[in-house]
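Removed from the display is one protein chain of the complex; every other protein chain stays in position.
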Amino acid sequence: MSDYAVTIGLEVHAQLLTNTKMFCGCKASYGAAHNSLTCPVCMGLPGALPMPNRRAIEMAVKVGLATGSTITRATKFDRKNYFYPDLPKGYQISQFDKPICAGGSMEIRGLFGVKRVGITRIHLEEDAGKSQHGDDDGTLIDLNRCGVPLIEIVSEPDMSSPEEAYAYLMEIRRLVRWLEVCDGNLEEGSLRCDANISVAPEGERGVPVEIKNLNSFHGVEKAIRYEIERQSEVVRNGGKISRMTLLWDSDKGETRVMRTKEAAHDYRYFPEPDLVELSISDQMMAEAHEASPEYPWVRRERYVGIGVKPDDADVLTAEKEFGEYFEEVFAGCNNEAPRAVRWVIGEALRWRKELGGGERFVVSAYATAEVAGLEASGKISGLAAKTVYEEMARTGRSDPAMIVKEKGLEQVSDTGALEAVITKIIEDNPKEVERYRGGDMKLKGFFVGQVMKAMGGKADPKATGEILGRLLG
Amino acid sequence: MKHEETKGRRISLEEVNRIAELARLSPSEDEREQLAAKMSSVIDFVEQLNELDTTSIEPLHHVLDLHSVLRDDVVRPSLPVSEVMKNAPQKKGDYFIVPRVIKGAET
Partner (left out) sequence: MSERAQIDNFTELGLVERREALAVGKFDLVKEVRRLSAKIEAKSVLNAFLETTDELAVECTSKLAHSEEAFPLRGVVLAVKDNIALKDHQLTCASKILDGYKSLFTSTALQRLSDAGVVIIGKTNLDEFAMGSSTEHSAFGPSLNPFDNSRVPGGSSGGSAAAVAAGLATASLGSETGGSVRQPAAFCGLVGIKPTYGRISRYGLVAFGSSLDQIGVMARTTYECAKVFETMAGHDPLDNTSSPVPVPDCAGNLDRPLKGLRVGLPREYREGTIQPEVANSVERAAKVLKEMGATITECSLPHTKYAIPVYYILAPAEASSNLARYDGVRYGLRRGTPPPTPPASGGEVAPPLPPIEDIIRASRQAGFGAEVKRRIMLGTYVLSSGYYDAYYLKAQKVRRLIRQDFLNVFDDFDLLLTPTTPTTAFKFGEKTADPIAMYLSDIFTAPANLAGVPAISVPFGFDDKGLPIGIQLMAADFREDLLFQVAHQLEGVAQ
């Protein structure tokens, strides 16, 4: 889309799902009454001191391991000094030169193929409060969010298209949800993304421009596309790109300048004197390894290995719980991958979206497996099975066998009964029999149709076909 | 002290302005002059540290031989809102209020 070299890097902040804040015991929760979840520490009152949350550190290590990062065993916290009304201490406790994780990567795939994006670093820091613009020219400050633990994931500038950036962001989202460290909600702010984009003629170094306020996944893609075009235009016309920070205006579909100061922020980082150094112990490392789940890309390969098509495997590994669900159904189907996939993707996930708000399965894996099993054994036809499933989805019932009985959906596989019916059909349709026996194989479908009609759709197709074949010759 | 006299001084008026901005202080012109002079003499005074060769010395961030002091992820009661707002110079309901800020305009 651009004749020039495009370089994109993303900085993602993820709010961690700990019970308490990063440096104090206040509940880290959302939607509480304003300023009701704060204490001397997160308020930055004179005399208060921070105390780090062990669980936040464990979560950061988990993300580090999953991204193949090196865990910085001797790590520490630093102060990042700047003034802002929702930053009570006048500094943020963060990590500067010894981030807890470094040198990892994530594999992304899309229409562009498969690519590995480097992750420069992952570090821990505390969130600031929330500023809300009041209607009478004042800003209202709520400190509930102040102090909530964040990890900042900084990618290498390895991406070169909006599609790649989108794919990377989705991968990060999947991973943090998979590890249960963050709920990955960009719209609500538990995940935040800033992009750095530079466009330069081939062989030259680009000047990165930062874009903030990217609060939807598609917004990220759009904003990056817009910015690439804008920068390309500037370069094409012989202009120079200057370092600046832009805000993405999603309504207008354009970026606008937030600040043009050439000078970088002088945060005066120095080691946090109120916090002693942090050694990630062998025990913590071992526990983190132990607690590591099967990663999504590993599971995807495993599924492909058991006969799931790659595209389907992608769907089944979009969320960790999908795989757990799938495997239960798979086992219930006698390890028949195509059937299990059909039932999970075609039915279970579909109803999850339609009736479960896209957040929960409305039919249990166990019940799904049961229906799949009934279908597999020929007790009911595929169509009947779907009918049963819909009944369960809409009513919350989980007794498919009962539903089959109630609705009289049992398939007839009894060869004696089938033979009798088929024999009659052959008698009633002598012309078609003659044409079939004369070589018109297509007519078999006609006969199957007749059988189904006679049996109200309950004939077992396999048995029917076999008997027809035998009797028709 | 005239401006010409401050040239060649270790901390110039420009530096004083830069630092005052970072520190969110707004000294008067007289104060800036005095700050330039006093800061310069202190910085001159501390230059003697360069008599020491510290290339192979690790900085000492903490005197204690302590590390990895952590807290369990257990909720503790927060302050009642009435206490939190007690010292607020200005408030609106249960919010602290300050004049309008441009979003993200920290420098």
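Letters A and B mark the chains in the order given here, with residues in each chain numbered from 1 onward.
Note that in this section contacts are C-beta pairs under 8 Å (C-beta built on N, C-alpha and C of every residue); 3 or more make two chains touch, one makes a residue touch a chain.
Values in this document were obtained by computation on a predicted structure and should not be read as measured data.
Asks: Looking at the whole complex, which of A:Gly64, A:Gly138, A:Gly323 or A:Pro400 touches the chain that is not displayed?
Replies: Final answer for the missing-chain contact: A:Gly138.
Asks: Taking the full complex into account, what residues of chain B touch the chain not shown?
Replies: Where chain B meets the chain not shown: residues 11, 15-16, 18-20, 22-27, 31, 35, 38-39, 41-43, 45-46, 48-50, 52, 54, 57-64, 66, 69, 71, 79, 83-84, 86-93, 96-101.
Asks: Name, in rising order, the residues on chain A that touch the hidden chain in the full complex.
Replies: 40, 43-52, 79, 81, 83, 85, 88-91, 134, 136-139, 141, 143, 264, 266, 268-270, 273-276
The rule we apply is simple: only the chains that are shown with their structure count from here on.
Asks: Using CA atom averages as chain centres, what separation in Å is found between chain A and chain B?
Replies: Roughly 42 Å, centre to centre.
Asks: Hey, which residues of chain B end up touching chain A in the complex?
Replies: 22, 24, 61-62, 64, 66-76, 78-79, 81, 84-85, 92-101, 103-107
Asks: Under the touch definition given earlier, write down the residues of chain A that touch chain B in their complex.
Replies: So the residues of chain A touching chain B come out as 18-20, 24-27, 33-40, 43, 51-57, 76, 82-85, 87, 131-134, 137-143, 212-213, 247, 258-259, 261, 265-266, 268, 271, 273, 276-279, 281.
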